[in-house]
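Remarks on the structure that follows.
One protein chain is absent from this view; the other protein chains keep their places.
Chain lettering (A, B and C) follows the sequence in which the chains are written, and residue indices restart at 1 in each chain.
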Amino acid sequence: MRSHLYPVFKYTVIALWACFVAGPFFWAMTTSFKNANAVQGGPTYIPWVQYKPTLTGWRNIFGGAGGIDVIDPFVNSAIITIAASAISLALGSLAAYALSRYRFRLGFIKNSDIVFFFVSQRIMPPVVLVIPFFYLLQWGGLLDSIPGLVIVTVALLLPIAVWVMVDFFNGIPREIDEMAMLDGCPPFQTFVRAILPNSLPGLTVAAMFCAVFGWNDFFFAFRLTFTEVQTLPQAVVALNSSIPPWWTLSAAALFGVAPLILLALWVERYLSKGNLSGAVR
Amino acid sequence: MNLSATDLCLTVDGVEHLRNVTATFQPGRLHTVIGRTMAGKTTLLRALAGLQKVDSGSLTRAGTDFLKTPVWRRDTAMVYQQFINYPHLNVFDNVAFPLKRAGLSRDEIRRWVRQSLASVGLADFERRKPSQLSGGQQQRVAMARALARGTGILLLDEPLANLDYKLREQLRDEFKALFSDRGDTIVIYTTTEPAEAMMLGDVVLVMHEGRILQTGTPQEVFERPATTTVASIINDPPMNIFAGRLEGGRVTVAGFQATHVSAHLADLPDGSYQFGLRATDVSLASSGVEGEVTFVEISGSETFVHVVVGEAPFVVQIEGIHDVALGDPVKLRLRPDRLFAFDEQGTLVRTPSYDLASVEGR
Amino acid sequence: MDGLRRHKSMFLLPGLLTLFLIIIFPLLFTIRVSFSGWNVSNPRMNFIGGANYTAMLHDSRFWASITRLVLLAGGTVLIQYVIGFGMALLVWRNVRGRRFWRVLFLVPMMTTPVVMAAIWQTIFHESLGPVNDLLGMLGLTRIPWLTESGPALAALMTVEVWQWTPFMFLLLLAGLLSLPKEPFMAAAIDGAGTWRTFWKVTFPLMAPVSVAAIVIRLIEASKLSDSVYVLTSGGPGSSTETPGYYLYIQGLRDQQTGYSGAMSLTYLVLMIVTLTVVAALLTRAFKLKGES
Partner (left out) sequence: MAQLDIVDVGHAYAPGAEEERWALKPLNLTFASGKTYALVGPSGCGKTTLLNILSGLVRPSRGQVLFDGVDVTALPTKARNIAQVFQFPVIYKSMTVYDNLAFPLQCRRWDKARIDAKVRQVAEALDLHDRLEQPARGLTADDKQLISLGRGLVRDDVAAVLMDEPLTVIDPQLKFSLRRKIREITEQFRPTVIYVTHDQYEAMSFAQEVLVMKDGRAVQQGTPEQLFEAPSSAYVGYFIGSPPMNFLTVDRSDGRFALGGRTLSAAWDIPRNTAGIQIGIRPEYVKVVTEPGPNTFSGRLRGVSDHGAQRVLEVEVAGQLVRTKTPREEGVPVGEEVFVHLPRAKVLPYADGQLVLRS
């Protein structure tokens, strides 16, 4: 029998972990309203009580003096994330559909090997890829441009899209495809009319992962763009290089992670419905 | 426009799914394919639909090579054992889907869908999603979709197998009415249930281990089963098959000797045979072959008593519900005049006379 | 569905070729460059044989970073698995405010690692950061988190655990939510307690998800370098350097392209071999516990 202390133990553990998870956000939040004096005075947490809050940090990130402008990097990041995610989802679901429905055989290579090829690309460390990418983009005149960054980001995201969608398509009965074909749809129409409309949960999960990994990429942007295009993570990290204006850094960081935190709310909905389960196995 | 299959063969991973299947399917007739699970029935339907490639053989329709025709141009509809519908479409759109593909006008589509849904009794369910329907209703939607398009070929793969007993009975009757005027559609219906095959089929094909063992009218197949295997597949419970000897038209089986010479066996040469006797032609009696009850099954209205005589298992079918205790010793009366005789290889050599169809009830 | 050869290629090839083309050039380039003496003063694709590889064999800093990565990745992923599984179990069923906890516990994985690493740097700041402040309140001594090798590694691991435990939590919770009810009822009927139910029912049922989650995390963790760059810059000295970060220094900062190519390939091959072996071992180990 469970002891009466079990609930106490349970909620204590949950609360401790919640503090750890929320701590950095709380710290960033409180710091973003400080100024140099408040920061230099040692760690304080509660505005008005322990320090006098100012909006300096927040002003700085929107082009205030001595700060940066996060709007342009934000737009760049959004464009790159959305474009790369869309391309990856489109190419990824087509390929995943083929791998889930048809049998491929090329010598000893089977379907599972092709899936493995896709997924295994996640193992490539960005640092290994970045030098050749540099020369590749330079050769194509795409260095320091949005299209260039989109192309390399696709390499990061395509494996994720294929991984999620193969599992998802495997969960849709083949009879649905067969029925659509019997009903007069050639293969491509079958995919578009019968399968895609039933794949929304899978596409959502894949899009979520793509958005997370696309938005959060730093290394490629860091080494393949310089002056013309700057992404949001780059802009924030740039603040960190010299003597850190912590308040600006904190405000910029919160601004940078906010869009995806909203995403977490949405993901949880899918989780409760059990839609994610297919992607896990 | 017959659909003719010749010598269709398919082997997957060393298992023969189709072995030289040759059959002709005629327009306007309902063909039931009966066989146990894994007999190759589903594979055959999938091959006809173009969903399954075959290793060899040919398939022609109206002089064209059907094997080269892609699935989406085969003019074929299929109803699956699992209730397969488009999950994202409501009932109306599910039925309309093939009609839209065929390029019908809006009004025509509406008319055909309404008519088709009415014929399966789902007129009031147009706006529901398949997931909001019961199993029986989902299968009706699938039926309506298959019927709405009026394809030249209609394939039904054990459409009732996953439904409750009562629903099965009800839909079987409905199907009979639905199929009664299908014009010149070729209908092919697979099942594991003899009663279903018999009552729905114009033509019955008996399939076993990838082969078609016998083709004929229900009456022919039931009354003249070509082999012991057919006899056991087309009867429910399976026909009792046992080895015995025939001497002067007199049958001897372990512990059982026919007291009367059976007229229909009289002119057969003496020797060893396999005999077949339907469960309805064996009864529990006060005297006869001694055996022991091993199991009793009760359907809604019949009792099946499983009896073992020596080593040989027998099934006895009794009308009505009767309480028979397991392990009880019983005596069986076997009717010699109803014996089917097969040679030792299992090929039919003599059948009891069933020329009674014209005789009025006795 | 056979006989559709033309169509199936049309589905597969766009994606396959795109990825192949994006990946194949870097791979070939890296292989070739690893046999050249390309560096900042002499950026030419000449051929110097295996000299880079020989040099690498004697580069103790490289091998130290590999060892460090193995410990870091293995350690953090293990911690992430244990905490992630524990948290998933706690918010799986009857818990007040279930949705709130679930969202909150997911948030860190949604955030940009480098950005949060910058925040963590302020948190671990020796005099102005809240960690030492808290330690002080508890009466403990302050720790030079980012300037001494032991604490720096601990800080790095803390950041990794914070960032990626949510990912484990996500996969494991999704796995838990998809489990059938019956085995748990059967265990209750058989009279099994909480502990026995976990070891005999939950854990074996979760084995496939566990293997997948751990392998995925190991793959991602083996690329660790961004947070190192921001948090410690590999320091103090080279005490928190990972291969990824060391490659960055050699290849990008110092532009020893040929030499870093040789190390890149070695690193990649080592990772692939190690992860394959680990994945196989995990599958075997968990198979003994459950999954057919």
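We adopt the following convention: a residue touches a chain if its C-beta (ideal position, glycine included) is under 8 Å from a C-beta of that chain, and two chains touch if they have at least 3 such contacts.
Just so you know, these numbers come straight off a predicted model, no measurement behind them.
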Check: Considering the complete complex, which visible chains touch the unshown chain?
Finding: B, C
Note to self: From the list B:Thr42, B:Gln274 or B:Gln317, pick the residue that touches the absent chain.
What the structure shows: B:Gln317
Check: Of C:Leu57, C:Val82, C:Leu134 or C:Ala188, which residue touches the hidden chain?
Finding: C:Ala188
Margin query: Touch as defined at the start, partner being the missing chain; which of C:Arg61, C:Arg142 or C:Arg196 qualifies?
Written below: C:Arg196
Margin query: Could you pull out which residues of chain C are in touch with the chain that's been left out?
Written below: 180, 182-183, 185-186, 188-193, 196, 200-201, 204-205, 288-292
Next item on the list: List the residues of chain B that touch the chain left out of this view.
Entry: 36-37, 134-135, 164-167, 169, 176, 192, 194-195, 198-199, 218-219, 222, 234-236, 278-280, 294-301, 317, 319-323, 326, 338, 354, 356-362
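The definition used in the following text is that only the chains that are shown with their structure count from here on.
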Item checked: Which two chains share the largest set of C-beta contact pairs -> A-C
Item checked: For chain A paired with chain C, centre-to-centre distance based on mean C-alpha positions, whole Å -> 15
Checklist line | Separation of chain A from chain B, taking each centre as the mean of its C-alpha atoms, in whole Å | finding: 56
Next item on the list: For chain C, write out the residues touching at least two other chains, lowest number first.
Entry: 1-2, 4
Next item on the list: Check each residue of chain A and list the ones that touch at least two other chains.
Entry: 178, 181, 186
Notebook entry, point to check: Which of the residues in chain A come into contact with chain C in the complex?
Noted result: 1-2, 10-11, 13-14, 17-18, 20-25, 27-28, 31, 39-40, 42-43, 45, 91-92, 94-99, 101-104, 114, 117-118, 120-133, 135-136, 151-152, 154-155, 158-159, 162, 174, 177-178, 181, 186-188, 191, 212, 215-216, 218-219, 223, 232-233, 236-237, 239-240, 244, 246, 249-250, 252-253, 256-257, 260-261, 263-265, 267-268, 271-272, 274, 276-277, 279-281
Next item on the list: Using the touch definition up top, name the residues of chain C that touch chain A in the complex.
Entry: 1-2, 4, 7-12, 14-16, 18-19, 22-23, 25-27, 29-30, 33, 83, 86-87, 90-91, 95-96, 99, 101-116, 118-123, 127-130, 132-133, 162, 166, 170-171, 173-175, 177-178, 193-194, 208-209, 212-213, 219-220, 222-223, 225-226, 230, 243-245, 247-248, 251-252, 257, 260-261, 264-265, 267-268, 271-272, 275
Next item on the list: Sort out for me which residues of chain A touch chain B in the complex.
Entry: 173, 175-176, 178-186, 189, 193-194, 197-198
